[in-house]
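Shown here is a partial selection of chains from the complex, left in place.
Chain IDs A, B and C follow the sequence of writing; residue 1 opens each chain.
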Amino acid sequence: MGLKVRWIRTVGYDTHNQRLADDFGNVRNPGTDIEVVSLKNDSVTHHLEYQSYEGLVTADIVRVVRDAAVQQFDAVVVGCFYDPGLMEAREISGDTVVVAPCQASVELAMSLGNKFSIIIGRQKWADRMESRIREYGFHHGLASFRELGLGVPDFHKDRAETERRMIAAARKAIQEDRAEVIILGCTLEFGFYRKLQEIVGVPVIDCALAAFKRAEALADLKRRFGWKPSRVWGCEPPPEDAEIHAWNVFAPSLVPIGGRVWNPWEQ
Amino acid sequence: MGLKVRWIRTVGYDTHNQRLADDFGNVRNPGTDIEVVSLKNDSVTHHLEYQSYEGLVTADIVRVVRDAAVQQFDAVVVGCFYDPGLMEAREISGDTVVVAPCQASVELAMSLGNKFSIIIGRQKWADRMESRIREYGFHHGLASFRELGLGVPDFHKDRAETERRMIAAARKAIQEDRAEVIILGCTLEFGFYRKLQEIVGVPVIDCALAAFKRAEALADLKRRFGWKPSRVWGCEPPPEDAEIHAWNVFAPSLVPIGGRVWNPWEQ
Amino acid sequence: MGLKVRWIRTVGYDTHNQRLADDFGNVRNPGTDIEVVSLKNDSVTHHLEYQSYEGLVTADIVRVVRDAAVQQFDAVVVGCFYDPGLMEAREISGDTVVVAPCQASVELAMSLGNKFSIIIGRQKWADRMESRIREYGFHHGLASFRELGLGVPDFHKDRAETERRMIAAARKAIQEDRAEVIILGCTLEFGFYRKLQEIVGVPVIDCALAAFKRAEALADLKRRFGWKPSRVWGCEPPPEDAEIHAWNVFAPSLVPIGGRVWNPWEQ
């Protein structure tokens, strides 16, 4: 049976889901099953540019990851560059590996160079991401953040303008901040990396593709070698019977996991 | 008008709320208004020993803090030693200062000594707390964690036994790990600090009292000096009209903030 | 009995003492007793811009803190942003809590934002302060130092000019260095914070007020909860009889503690 990977769009609407599913489908390994789901509570927010918005969806992320564990997905991606709920979700993911774009992209960048810069929409995002990178231990590799002056919903409004700004930002990062690798710091900055990397001449990492492929790779390791998440000490999950079931902790009736699922290749 | 401080019990039941409110009432400054609230979704969990549980309540914490901002509280405490949702809540707290027990206790400990140990219920908690302390920059002061072998709900089942274990754990922390200050690493480890500190001879910080008084102090600074939270760069909140209202982000109708309120002194 | 707080002006003259005492008096909690003292050896220096000057007054700071312990002050502030003699004084402060402006201000800044800049008189000061901040563990929050091009004695010569420079420096810190909070890095930069924070729109911390209120708060914790300084391991003081008395270590006859005392509210 093929690997099963779930991508969680951490927002409550389905724009771009088909596009992402197509992108992942085009680059998956043979046999990999992909599911792209959104969260249910549509009205809450259209993006996660704010940490408070991130906090609003953490519970749903945890629940969707729990559901992925129950449904025996091999890996799941929390699809936002803030890596929202990553540590919380890993705890109850059972045998499912949990991946997130910031960690996956930075690990990759550190294999391709020594210093990376992150292209962000607005300066607002920098502090949250810097805190994540410091937490992961990669702070010594961070050359800079460079902002586009665009919000998440704006990236695809005028794609030529977005590209123009990306080129300018990446060039500044390389020339002024000595970046050796560029990371596009939002899963919605998709569709730009290839042309950009041809123009600026250094690797430009699309964080969504990086995260998806890392998830697929870790899913494969889990299947082959049994390298699933640890479940001791800090990784210990709540007791299944005494708490999770008894208290109905992840009960879908409370906040049912939502999802618009695409899996065109297995239909 | 007196200072208004809200304490958020980050669970969905009200056991201990009256006790905490009484404790805070006994140590408040004259005129301080105290409100102890629990979260609404009672059934979810009885404690936050797990990071996944923490993730489940983050949204409600954010909402209750937003509500505190709207109601013009001066300060609010996220009442759990994991400091759950602290950064998320600070972003949308408006003019309300947000405080949390781990940060407040460790800051205090670093003013009273150079090395501190944290008495925890179960070893499970250590990793999460260590990560927080590293994030805050106090890792050089952390001597050790010492566990009691008790879950959160157990602290007050057999108080003599809890006390006996606390004495043993604190002594080991002092003698073997060279701790100079002891922190009780759970807001429900209340009622023990005074006797314990008499017995072991070093300061023993009750994290609930430390956090409450820090909140009251910061509330006072805000009133006197206008030192309210910054709202630029990483502290920038979502736009009030274009997003919060337009999208009804913190709408109580979605997940109404709950609360059982005690404020016996102002009745 | 009210709390007793001593503020140590770390210089040998009394200009500004009345002003500081008035400022603290205006913001104290009811019942708090304030004493503002200078050091005795008037001729030594007019400011502590230099580390060598700091070294020259450390002994007197230690003695005045020892005296505060003997006189049962609840808290004492070493009133200079270099936090001179802080660790040395804490050791022999007995039950008296010792506070200093840099530590108090930065702790506060980290509760109001993620990145802070410090407005200093001259670039000379930056290195000393950076070293302190690194020692405390807050280096990740330091956005920058911005200098005014003024020495300590110059701040109040032409207050309009000082203010003009402060506005320019704070704006640069916010716009270019991404500071979210501004700290005025000298206890003599008093009288400017309020207007400045209205103009630049982020919290501007007056380090003298921050330190005084932190001292008052810690003094209160000590009284209420018995949280006085630890006295074990690195916090162990010299033996009282075998050394302090036998050797007459802090003998006022050698270098008597000085002081011009103002406490107008309790007269």
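We take it that a contact is a pair of C-beta atoms (placed from the backbone, for glycine too) under 8 Å apart; a residue touches a chain by one contact, two chains touch by 3 or more.
All figures in this text were calculated on a predicted structure; none of them were measured in a lab.
Each chain in view is the same protein; 3 are placed here, and the whole complex, as held in this structure file, contains 6 copies.
In this text, only the chains that are shown with their structure count from here on.
Because contacts link each chain to all the remaining chains, their graph is best described as complete.
Shared residue numbers account for over half of those found at the interface formed by chain B and chain C, and the copies are therefore classed as meeting with the same residues. The geometric centre of chain A is 30 Å away from that of chain B, both derived from CA atoms. Centroids of chain A and chain C (each the mean of its C-alpha atoms) stand 46 Å apart. For this pair, chain B with chain C, the centres built from the Cα atoms lie 28 Å apart. Looking at chain A, residues 123, 126-127, 131, 134 sit in touch with two or more other chains. Residue ranges on chain C touching chain B, taken from their complex, read 27, 29-30, 97-99, 103, 107-108, 110-115, 136-141, 174, 178-181, 193-194, 197, 201-203, 205-206, 209-210, 213-214, 217-218, 220-221, 224-235.
Residues 123, 126-127, 131, 134 of chain A are the ones that touch chain C when the two sit in their complex. Interface of chain B with chain A (complex): residues 41, 43-46, 49-59, 61-63, 66, 85, 87-92, 123-124, 126-128, 131, 134-135, 233-238, 243, 247-249, 251, 254.
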